[in-house]
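A single protein chain has been omitted; all remaining protein chains appear in their positions.
Entry: subunit A
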Amino acid sequence: MGHIKLNQITKSFGDVEVIPPLDLTIENGEFAVFVGPSGCGKSTLLRLIAGLEDVSSGHIEIDGRDVTDVPPAKRGLAMVFQSYALYPHMSVRKNIAFPLHMAGMDQAEQQRRVERAASVLNLTDYLDRRPGQLSGGQRQRVAIGRAIVREPAAFLFDEPLSNLDAALRHGMRMEIGELHQSLSTTMIYVTHDQVEAMTMADKIVVLRAGVIEQVGSPLDLYREPRNLFVAGFIGSPTMNLIEGDEARKHGAHTIGIRPEHIVPGDPDGAPWSGTVGLSEHLGSDTFLHVHGTGLTESITVRADGEVPLRHGDRVGLTPNAERIHRFDQAGLRIA
């Protein structure tokens, strides 16, 4: 179980309203990702759900039970912190067993659950070490182990991978994804990295300044961003946003076109053209930054990995007309 419902919740620190009234439902078994720029209130929202902060108003329901005034330990949620928050003076075994020990579970059952969590997370060889003797990735796994032994209704992750290097982050992303598949427990995952959000989520919640800008599946957000903020935030590299005459031709204030929906080609006869500036060769793809198109300062285009264009070449650009997003004066999507 793990159906979480936020009902008109708000949060203020003193006079500063960090979260204006907000509604959100997370279904049982869903992998929800909160994503948004730094300081937008992701952690605050997660801590409100965890019960580490009190809501200023509104109600939180978990599985139909109003938990607004229930202390964190009684909400049946487990949290994995960005700093891992392992207990440094306890062995890995004791760390993982700590919530069970606190619940007064009998020794044999504790042992059994710790062993099982350790084998799932490849920690069996490290059970008798202290956290200080582990690598970052191993510590992260211990923190996850401590969360899963409790068999919580939902897992809360606050940027759990931001202290890891790129390769390890990718590996852990897969592991957490697989863990979600095998446990099928609700997970709420906070990140400011939209790649993490896109790859892991069933449902992405895009936040800006405490306000939900859009909720939807990764592909929904990719295909139909509700406003300019989401359009610019989701997708990598970011969408090209064009204003002025070109936009007016499409009956919009701003149009957006993703780099992967522009085809580079011969400058003659192409609707747009410009000179290639910097190009980023990734092997599989090349990202061309095209200048002097008269549309915006620079247009990013995804080309084939071995495209023969180089700095200073003239290039024609053909946008895929069906993939042009139109936004009005207020930045909202025009259907």
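A few points about this structure:
Everything below uses one rule, namely that contacts are C-beta pairs under 8 Å (C-beta built on N, C-alpha and C of every residue); 3 or more make two chains touch, one makes a residue touch a chain; residues count from 1.
Convention: contacts and distances are computed from a predicted model.
Per the UniProt record, the absent chain's protein name among "PadR family transcriptional regulator", "Fe-S cluster assembly ATPase SufC", "L-lactate dehydrogenase complex protein LldF" or "SugA_1 protein" is "SugA_1 protein".
Among A:89, A:116 or A:281, only A:89 touches the chain left out of the display. Looking at A:18, A:40, A:55 or A:78, the residue that reaches the missing chain in the full complex is A:78.
Although one chain is not shown, part of subunit A still touches it, namely residues 50, 52, 71-73, 77-79, 81-83, 85-90, 98-99, 102-103, 146, 150.
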